[in-house]
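Apart from one protein chain that is not included, each protein chain of the complex appears where it belongs.
Now for chain A:
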Amino acid sequence: MTWHAGRAVWRLPARHQRGCVVRELLEFLAKSLVEHPDAVVVEEHTRGDAVVYRLLVHPEDIGQVIGRHGRIAKAIRQVMHAAAHREGRHVIVDIAE
């Protein structure tokens, strides 16, 4: 346990510190939402200090990951930010149209 931003934070086991866990989170969320889970692809690259995850889904499933008024996309981003924040990282989630 270490101090971070003035409060105690549990340090993650080594395997959790790698970016792949946050990526797995996005894959899991997307696959749970869509009709064609096999078509879900997450591309990862860095832009400055941030890691950008680009989510690609089957064309019929775009609505399932965006939602009415973008509510699902907003919820996905919120959960991704919470997960990445824990690792002291900033992530951007792009949803490919």
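Please note the rule applied: contacts are C-beta pairs under 8 Å (C-beta built on N, C-alpha and C of every residue); 3 or more make two chains touch, one makes a residue touch a chain; residues count from 1.
Just so it is clear, contacts and distances are computed from a predicted model.
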- With one chain of the assembly withheld, which option in "RNA-binding protein KhpB", "Pitrilysin family protein", "Protein nirF" or "Glutamyl-tRNA(Gln) amidotransferase subunit A" matches that chain's UniProt protein name? "RNA-binding protein KhpB"
- Query: Among A:29, A:56 or A:93, which residue is in touch with the absent chain?
  - Reply: A:29
- Item | Residues belonging to chain A that touch the chain removed from view | 1, 7-10, 12, 16, 21-22, 24-25, 28-29, 32-33, 64, 67, 71-72, 74-76, 78-79, 82-83, 85-87
